[in-house]
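Only a single protein chain was left out; the remaining protein chains are all shown in position.
The block that comes next holds subunit A.
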Amino acid sequence: MFPAVSFNLSAIQADHLMLAATGYGVVFMSLIILYLVFSVLPHLLEARFGKKANDTEPASARAQVARQSGEVNASIAMALHMYFTELHDQETAILTIKKAAKNYSPWNSKIYNVINFKGTVR
């Protein structure tokens, strides 16, 4: 069913190598450009918006915001989450015990059928 497979390196021509090398190079180049742009962008934004903030906020407040680490943010988020999820606006005040017994139904009652249909057969 399966013909023999041959791995023929000579089938790889210069233009194939060129495509592979150029392709990989271009992928790298486009992502390097993204890397460069987004490495510089935060500094640009800081310079642009930081300047505005300088006029409105006291220096101590700015320094505090800048120094907040991810861990501090995570702790604040966790504390808020716990606070909000543990709030109980309303309690139902009804204690329920789950009923386990099945409701009686003549449709699935064996004894009902035995008693009632016995006479009919006669």
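We adopt the following convention: a contact is a pair of C-beta atoms (placed from the backbone, for glycine too) under 8 Å apart; a residue touches a chain by one contact, two chains touch by 3 or more; residues count from 1.
Everything that follows uses one rule, which is that contacts and distances are computed from a predicted model.
For the chain that does not appear here, its UniProt entry gives the protein name "Glutaconyl-CoA decarboxylase subunit beta", which is one of "Acyl-CoA dehydrogenase/oxidase C-terminal domain-containing protein", "Heme lyase CcmF/NrfE family subunit", "Amino acid/amide ABC transporter ATP-binding protein 1, HAAT family" or "Glutaconyl-CoA decarboxylase subunit beta".
Across A:Leu45, A:Met82 or A:Ile115, the single residue that touches the chain missing here is A:Leu45. Listed here are the subunit A residues that touch the chain not shown: 1-3, 5-9, 11-12, 16-17, 19-24, 26-35, 37-39, 41-42, 45, 49, 68-71, 73.
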